[in-house]
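Shown here: the complex without one of its protein chains, the others still in place.
A, B and C are the chain letters, set down in written order, and residue numbers restart from 1 in every chain.
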Amino acid sequence: MKGQAQMYRDVVKPLLAGFGITAKRLGRKKVTIQYPEELREQYPRTRWRHFLTRYDSGLERCIGCSLCAGACPARCIYVEAAENTDQERYSPGERYAVRYEINMLRCIFCGYCQDACPTGAIVLRKDFELANYERSQFLFTKEMLLEEYPGQNLEPHKGKMQGTIALKN
Amino acid sequence: MATVAATDTVNIVINDVDLQVPKGELVVEAVKRLGHEIPIFCYHPRMKPVGMCRMCLVEVGFKQPDGSVRKMPKPQAGCTLPVSEGMVIYTDTEMVHRDRKGVLEFLLINHPLDCPVCDRGGECPLQNNTIFYGPSTSRYIDIKRHAPKAFPLSEYVTLDLERCIQCGRCVRFTEEISGDAQLAFRFRGAAMQPSTFKLTDFDSKFSGNVIEICPVGALTSSKYRFRARPWDLETSEGLCLECGNGCNVWLDHRAAKLVRVNGRTNEAINEEWTCDKGKFGHDYYNSSKRLTQPLRREGDRFVPVSWGEAYAEIAAHLGAKSAALVGSTVSNEGLFCLQKLFKDGFGSENIDHRWTRTLPAAGERVAKRHESSIASLEHKKTVLVFGADLANSQPIVHLRVRKGWFLNETRVVVAHSQTTDADSFANLLLSCKPGSLDDLAMGLERAVAEAQKTDVQGFASFKDTEKTTSVKESALREVAAMLLEGNASIVCTASIYNENKPVETLAALAKIAAATGAEFNVYAEGGNDEGAMALGVMTGRNTHEILQDCAMGDLNALWLVGADPLTLHPSRRLAEDALEAVPFLVYQGLLECEAMGYASIVLPMEAPGEHDGTYTNIEGRVQRMQQAVKNPGDGKPAWRVFSELLVRIKPGRPSFSAKEIMDEIAATHPAFAEATYDKLEKEGTPLKPVIENFYM
Amino acid sequence: MSDFLQLGSPNERPRAPRLDELDLKFSDQALAELDELYSHYPDKKSCILPGLWIAQREYGGYLNGEAIAEVAYHLKRSYAEVEGVATFYSMYNTVHAVGKHMIEVCTCLSCQVCGAYPVAEYLKKKLGVGFGETTEDGVFTLHEVECLNACDRAPVLQVGSSYHGPVDEKSIDALLENLRAQEESTVIQMANDIVKVQTGPLKSK
Partner (left out) sequence: MAEYKLLLEHSDDTAYRTLDGYRKKGGYKALEKAVKMERQAIIDEVKASGLRGRGGAGFPTWIKWNGLPKEKVGKKHYVVCNADEGEPGTFKDKQLMEETPFLLVEGMTIAGFATQGDAGFIYIRGEFIDAAKALRAAIDEAYAAGLLGKNILGSGRDFDLYIHMGAGSYECGEESALMSSLMGERGMPRLKFPHAPLPTISGLWDSPTLINNVETYTCVPFIVNKGGEWYQTLGAATKNSRGTKIFSVSGHVNKPGNYEIEFGTTLNELLEMSGGMKGGKLKACVPGGSSVPIIDAEMCGRAVLGYEEMSDVKSMVGSGGCMFLNEHTCIVSFIWRTAMFYAQESCGKCTPCREGTKWMLQIMERIVAGNGQPGDKELLLEVCSQIDGRSFCGLGDAAAWPVAAAIRVFPEEFDYFIANGKSMVKSSKDLMLVP
């Protein structure tokens, strides 16, 4: 019987205790969510994936000034600028980014780029599903960054067009 | 004009620190001795102070006999105020800071503040001063001054009048330094703007400098426009090899690509200026026509081959009956290895680097080609520019000569058959008929001889000289008198070899120099031409003979090292015939070119900024340029190609680095004895004067 | 500022005329006057102002690019420098062509308090132009100027060489009538007067 008592003490009792907790929690609100099917609401200022925003007119906010690249502690942003022409206009003013790349493998999501941006073009939003199978896919190009993101329309306007960077004509 | 000739010192007090500074030194310079800084915009140490921007206001007082300090009621501009005995200067008082804030607020009210899109952003004095001294906010709520943005003032310079703070640096540069007065202020008051005449093309050979001295982004480079931001850039010390002056430059590169060239200070050569050829002429680095790998001709097309295959091909075809023609941007090391390769490897001596119409034989050459250093030209009493278009061929020498004229009352005499930029300030202009420079030199020699009362037999009379050259007797006598006053310099360039009877002309000038005690210079023209002369890269047959031999079929093989005879040689027909006829042609170069079409083997070469090397400028100054950018393809420096090939032909110890070769040069060429990599100085080391006829 | 609008695309940047491309218009008399002026000063640069007055007369009251280039040519200065001088001074008409008569209304201080603005308004209405504009028939150009220093006669107008003041609506009507009848351009006349007082009797004649 000694064996039984031992078994009760070592196996059954902990099991019951464990199930007991489960049973106790059954009545409470569930904390776990079914991740791929369900998504947890992120905190409002969560900094994940970068996006490049546009003005209401459809013009890109990014002027290719490279200040984000200068501010980036991980040196993961590469910007190449070019000149707008009246025929081919991407952003208000003289300058736009012809290439804008972020190496997401290097990015530490510190948000300095967002702070540095004079036009509010680059923002870090809540999309956190950045995993991929190929390294090359982590190089986010300008086209990818310009994708519309959920809730974009709801955002208050940042860095309204004004002063000298205003659209001419 | 940073310092007025300092004869004695005065005692002054700066921020309660007593010190002695040279009398007459400007306050803005004097405070630098203490490590303090006075913010400036319009002041530039190489130009006359004007006191326009008022950024440098300081409080100034004078010590009274009783020891107290009596301050002047108004703040004084530090950039126009020379120090004097007992002066007390405050650069850090509340009033000074208030004034700086005020001036910056004024400057910024009409400034567009488009720093994010401005090419100057990040290296802008206005930004820096605003951050250190400026107000954090503006009280200006009215409409800013507007002007069209990004106006193309020339191929190279873009003007943005909104950003201009009217400091006048650019205007003063064109007036005082380059002398073309292409820029001037128009209108007045708040509408004042610097511009060219009716905003027409900014036609200057030195326009690029205004971009660098502009303290804001009003004048920016059209070529660098939006290429990079300062924090994207890496900067390497470099040399410009567009001409033989050997200007020091900064090579700014981004992601291993050259994006911009800026002047680097070297007081001995270019001070801080560059010419437009040097500043904007480095397109070939990123050219789409760059050669990236060795090619071999197969029928009508080129097939890429490995270096080894190319070497084997060359080794098989080149021998005693081969020759090499060299361009002007090959480093000293490359030239030396080429000589070695041809002598030791192929057993041929036929190398030449000269492309002028006349190629003087050894006995006819001028013994000393550079007696005046570039820097010494500004202190000459008289400079005779003979048959040279300095602004085009030696821009930095041109600036020095003009500086001497502008600041030190150097008298400049220009003798030429064409109009040159130096005519505008020449004290005396000897404008002769085309092709009569030799007669002019002889006439001058007679004038000097007459002035010295020596024998004038055998000279043409002044009347005949006037008939042939159209230069009057009185003018010649005047020049002779000027030269005889001493401290004179005669400046010619190698371009004189394209004129009639250059040997006689130079002989006459050399005699004049000897008779008057003037320094005599025949400056080389190409990037490293002086190095080639010093190393003696002109043995065996000369350029004309080599091409003729090729055309006649007397030579089996020709190696073109960074040179295209079709553009360089005065006779295109001869060059065509030669390239057509020569059985085996090696073209080694940076870019695809016309001569490449005749080649059997094409070798890519590294551009000067892509490898380590030394270059000799016109005054014999050896300077080193280290690798700044990467070769875009599989190119190799010229010396490595020659060295590797030599090992294949004649087994021996190969050279591994440019340094080793320079040591070897120093050991074999006494002139280069001090020019090893260990001994080279920051500003370059002048060649050691050697026995006169060493390299003849 | 209007220069900007006349320019073509960046690739067709206008080039300043070379010295041998200039179409020189100075009359013999103008050249004689220039010679006289050279003798007044130690260098030719000082003749830029008088030279521009001569040009203003020779080119019919308006200093266009050619006029400025010609002055630069004669005085051996750069075009930009002469243009900079010409645009600095308000009496050289460098911005736009002017009519036969230039009416310059002083509105500064003394004239202001003595009613220059009503006078200016009347002139504007009467001529149908604003400040800095020329009437359609090309006879009158109206300008607002700073103090003419005839404050005792405020409000005062300057037409050509002469001052008119104090003016009221009636005297303005009379003045305009007189000017309409006048054949000679007072603008050119004024430039001529200014040249004449500087040169004095020409020695070379």
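In the analysis below, contacts are C-beta pairs under 8 Å (C-beta built on N, C-alpha and C of every residue); 3 or more make two chains touch, one makes a residue touch a chain.
Bear in mind the structure is a predicted one, so any value in this text is a computation, not a measurement.
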Visible chains in contact with the missing one: B, C
Among B:Thr91, B:Asn110 or B:Thr676, the residue in touch with the chain that has been omitted: B:Asn110
Per the touch definition above, residue among B:Pro73, B:Gly299 or B:Gly458 touching the missing chain: B:Pro73
Touching the absent chain when the full complex is considered, from C:Ala16, C:Ile103, C:Ala120 or C:Val187: C:Ala120
Residue, one of C:Asp35, C:Glu133 or C:Asp193, that touches the chain absent here: C:Asp193
Chain not shown, touching residues in subunit C: 40-43, 45-50, 52-53, 75, 84-85, 88-92, 107-110, 112-115, 117-118, 120-121, 145-154, 158, 161-163, 190, 193-194, 196-198, 200-201
Contact footprint on subunit B, counting only the chain that is left out: 49-55, 57, 72-77, 80-82, 84, 99, 102-103, 105-107, 109-110, 139-143, 165-166, 185, 187-192
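By definition in this document, only the chains that are shown with their structure count from here on.
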Category of the chain touch graph - line, ring, star, complete, other: line
By mean Cα position, the chain sitting nearest the middle: B
Centroid-based (C-alpha) most distant chain relative to subunit B: A
Centre distance in Å when subunit B and subunit C are each reduced to the mean of their C-alpha atoms: 45
Separation of subunit A from subunit B, taking each centre as the mean of its C-alpha atoms, in whole Å: 51
Residues of subunit C touching at least two other chains: none
Residues on subunit C engaged by subunit B in the complex (per definition of touch): 1, 3-4, 7, 10, 13-16, 65, 68-69, 77-81, 83-84, 87-88
Subunit A partner contacts - residues on subunit B that touch it in the complex: 112-117, 121-122, 144, 149-150, 162, 225-229, 231-232
Residues of subunit A touching subunit B in the complex: 63-67, 69-70, 81-83, 93-95, 118-119, 163-165
